[in-house]
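Here the complex is missing one protein chain, while the rest keep their positions.
What follows is chain A.
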Amino acid sequence: MSVLVVVECDNGEVKKSSLEVASYGSQVAQMLGTTATAVAVGVATEANLAQLGEQGISKVLYDAEPRLKDFVNGAYTKLIAAAADKEQAQVIVLANSNIGASVGSRLSVRLKASLATNVVELPKANGSSFTVKRGAFSGKAFADVVLSGDRKIIAVKKNSIEALHEAGKTATVEAFSASLTDADFADAPKQVVMQDQAGGILLPEADKVVSGGRGMKGPENWHLIEDLAKALGAATACSKPVSDVDWRPHHEHVGQTGITVSPNLYSACGISGAIQHLAGVNSSKVIVVINKDPEAPFFKAADYGIVGDVFDVLPKLTQAVKELG
């Protein structure tokens, strides 16, 4: 019996959301009186994988097969299922990412496991079953879900769990192979296109987000958003109307039918706060709203607000951030 965590790696590094997943898994292992093993996917370096010891992981399994560099649903599922069997994993923890949810849902059928996605807290054990809290109704509610299967799979929402950092602890890294065949690569990508990321901050992984709406009046004014984002070390985002008229690319659209984000700081500039937009952002820790309309519904969901013209306020904020040093 053990806990298996799935860590996603990119450019040699473990993603921040996966550090949270590893920390979640090691705390579950502690609860059950067992150890947590990780299985790594994507491009990782041995040194970075060994560092998962800081999140309480004792061992990391890694298959260096080159075709596993990019996400392949079939092959990743088989690899993780093989790792789960080898480690006799009772609980499998993944990120609630596109990769994590794609793999987790297939695994739940293959391993006859109970699955909960979008989980925001550590589980409560009750006999052999777990109760986990998960986000539902597009961020407008939570559900406590009972997982009663012998095996359980939990996909953890980003930024809901604090990553552990026990300096100096290392994990052993072990080569692992799941005898993959060509059939497992049926959905292998022909091509991978990565976004051009301003400042290198990925929206779904970002701690801080600066977002613009129709109040920005046009794409030519977006430098105001980008300047503040750059000063803060934040990712940029936008509302649906903005991506609908192509001022900004679709992958920046946050809201009910776009990306759901839960950063520590979400700053909404010139966004009125339609309920569909709030659904994508209302689990952010702190929400800042800048809007010239004092009646904008977004102020009701905000922690801090400025009633003012974005064209006047944004440069002042950027300047103030720079002065903080």
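What we mean here is this: a residue touches a chain if its C-beta (ideal position, glycine included) is under 8 Å from a C-beta of that chain, and two chains touch if they have at least 3 such contacts; residues count from 1.
As a convention for this text, contacts and distances are computed from a predicted model.
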Chain not displayed: protein name in its UniProt record ("Acyl dehydratase", "Electron transfer flavoprotein subunit beta", "Sigma-70 family RNA polymerase sigma factor" or "ABC transporter permease"): "Electron transfer flavoprotein subunit beta"
Among A:32, A:50 or A:202, the residue in touch with the chain that has been omitted: A:202
Per the touch definition above, residue among A:216, A:254 or A:306 touching the missing chain: A:306
Absent-chain interface as seen on chain A, which is shown: 10, 15, 70-71, 73-74, 77, 96-99, 101-106, 108-110, 113-118, 131, 135-149, 186-195, 197, 202, 204-205, 208, 232, 250-251, 253, 256-258, 264-265, 275-276, 279, 282-283, 285-286, 288-289, 299-309, 312-313, 316-317, 319-321, 323-324
